[in-house]
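One chain of protein is taken out of this complex; the other chains stay put.
Then we have subunit A:
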Amino acid sequence: MLDNQQGLVFIDQYASRVTCYSSQYGHANGVSYTANNLVGPPSRFPAYGDFPETYVPRTYGPWWKESSIIFKGKNEVDQTGEDFIDVQFKKPVYPYCVNVYETYNSGCVRRLWAGDGQGNWKLFHENSVKQSLKQSQIFSPEPHHLQFLTSLIRIEIDSSFADYYPEVDAILLVGTETYPAPEESLKLSVLGLYAKVVGLGLHRLVPGFNTLESIQRLCFTDKLSQGVSVCHLSKLPEEILRVILALLDLRSLCSLACASSLFNKICKDSVLFTAVNLKPYWYCVNLPTLKWLGARSQCLQYLDLSWCGSYGKFSSSDFSWFIKQHGKRLRILRLENCSFLNNEALYSISTSCPYLQELNLRGCRDLESTAFWHLGKLHMMERLILDSTQIELPTLLVSLQSMASLSHLSLGGCQNLSLLGSLDEISRWLNRHRPGIVSLDFWRSGHLSNHGMEALVGLERLRELDIGWCGLPPNGNWISQLASRCRSLEKLFLTAARVVKDADLIAIAQYCPNLKQLDVLGNSYITSEGCSRVLDKCRKLRLLDVSYCCQIEAVHVANWRRIHPYVSIKRIFVSEED
């Protein structure tokens, strides 16, 4: 505890519990690279490196967004991070300072929020610097008092520009039990403002600059703008206006609607609301938002409600009401990390959205496994994303039966599929009934035996395959066979497969000219020879991860980087420390 001269008592505390997170690199039952590692004081800071004792999100960089299969939604001016993590502290405080201990590829904290646990959030800090540092750091925004009693902090992590996986070790919250008296906080903020002005040298910019006068001018600008109220925009024909307005993001559209009655009318046009992405506004989406959207949603085809509705901000019946009323034309529905989802909500989706082609339920960990039975009614489904959910094998197979045009199936980190033989069964089923599948993700979802691999190599249309962290059969040249039969592969993740050999890489080089991303992390048999072959032959390659491949030396990588400047080659190697 620290005391300052104002008589305020500052309490500093580390996270005591992780309540919610979007994704994690580690296994749900493990202790490496998992969200739970954020609890307590830092374990590795100030060391810098790839440490299993920290929290690591599942993705980094632009690689996961470059997939050619996933439909890209409407562009929002998006300050949202790629991932979020909510941590609970023991004692509620008025936050003054939040420290985030980053131990690898630092600089990924995008925003810090304070929550009340009932779905209300206040922004504590927003970081606009997008730069990844090669050293550990304590990310600590300038201290200020937030008049919001909280014991819940959400960090948004944006790793899209990071060179490799970012890692966070711990989170410290400093705050006071009482909010400082108004005059004190005013004094603090005026002093802070003054320091900022002087620090930036602003007071010297304009000779004879009168601070008071300029502030007054700022406050009463309406006098200045009188008489110049000519708006050329409103003179344009409505059709052209619509084309222009269609380019606006949601926030601008709402602002414009307030400008005049004309704009208000045009901005209500449902044609402008065919694709709505509410994820960037997760902190304020509630029932009135849904009602507001409902009034404009006659043409709604794409809806992203990811991250919304947590901590009871709106309920599953609110959502079900919306979907029943306005889901008829929906083709794409994204509901990542939506904790309000339940059996009723999935039932509403399955009965009200007959044309649904993509459903994304990634990270809905609390959704009970029985709810997935409703998926079977979605006959038009093409892309089904169920990562980190509780779906079970029988439910999945029955549901898939009705999805005749399924092209993308993502099942990464599904705990209930890790039972022996589940992945084999899915592979065999796909081989028999959906041989045209284009993209498949089994990341960390269990084991594949020889039977499973045999079925998998028969899926010859595959363009993207992620079997990272799946136990692969130790014998048999399955990867070579995969390469020789699935020749249109663009993305192949064999992370920690342990069985990849040079012969497999040579086969990949020979048969997969379109390969763009290859991850062979943790395969100790591969040597520089196989990798060189891949780099030489796969001219479209952009990502190659050879981390923890003990036969690949730094010299090789340096050489490759020189010869193949367009390939991002990752080689991380942290040996057990002494």
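Convention: a residue touches a chain if its C-beta (ideal position, glycine included) is under 8 Å from a C-beta of that chain, and two chains touch if they have at least 3 such contacts; residues count from 1.
Assume contacts and distances are computed from a predicted model.
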item	value
Chain left out of the displayed complex - its UniProt protein name, from "RBR-type E3 ubiquitin transferase", "Mitochondrial import inner membrane translocase subunit", "NEDD8-activating enzyme E1 regulatory subunit" or "Protein phosphatase"	"Protein phosphatase"
Candidate in contact with the missing chain, chosen from A:S128, A:S261 or A:N475	A:N475
Residue among A:V9, A:V39, A:M380 or A:L397 touching the omitted chain	A:V39
Among A:F45, A:F372 or A:Y548, the residue in touch with the chain that has been omitted	A:Y548
Selected from A:G30, A:G312 or A:P394 as touching the chain missing from the view	A:G30
For subunit A, the residues touching the chain missing from this view	26-27, 29-32, 36-37, 39, 50, 52-53, 469, 471, 474-475, 496, 498-499, 521-525, 547-548, 550, 573-576, 578
